[in-house]
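Provided herewith is a single structure, encoded as structure tokens, for subsequent inquiry.
Removed: one protein chain of the complex. Kept in place: all other protein chains.
Now for chain A:
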Amino acid sequence: MRRLPEITLWLPLLATTKLHDIQERRDIDVNLKHALAMLGLIGLSASAQAQDPNLARNLAATCANCHGTNGHSLGGMESLAGEAKDKLMQKLMDYKSGEKPATIMHQIVKGYSDTQLELITAWYAAQK
């Protein structure tokens, strides 16, 4: 049987440090893939293997707890379904930079890479 320490400290301590190196590494990976793809060094099949066919749907579903299934909020939170992608992206980037004040979204949005936010906003914009 496995024995592991059970972590007893919860979250407030996380808010102080800078972007985690996992996150930075992921961004670099994605950028590298884009660059390679532009140079034609990796084919379609390679990128299809690297990325889940439903990646955008899956990422967007992490927002649905608050913003409603498929972005249809029942009220009290913004509906995201069918909103223009550029408008959603601008809002999120303003939360990320601190330009737009928020109670919680400025903290949540920093957990996603810009590439992930692009996928999420495009997916919601396409919802009826």
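Assume contacts are C-beta pairs under 8 Å (C-beta built on N, C-alpha and C of every residue); 3 or more make two chains touch, one makes a residue touch a chain; residues count from 1.
Just so we're on the same page, contacts and distances are computed from a predicted model.
Q: From the names "Nitric oxide reductase", "Sulfur compound chelating protein SoxZ", "ABC transporter permease" or "Flavocytochrome C sulfide dehydrogenase", which one matches the UniProt record for the unseen chain?
A: The UniProt record for the chain left out of view names it "Flavocytochrome C sulfide dehydrogenase".
Q: Can you list where chain A touches the absent chain?
A: The list for chain A reads 1-4, 6-12, 14-15, 17-20, 22-23, 26, 49-50, 52-55, 57-59, 61-62, 64-69, 72-77, 103-104, 107-112, 116, 128.
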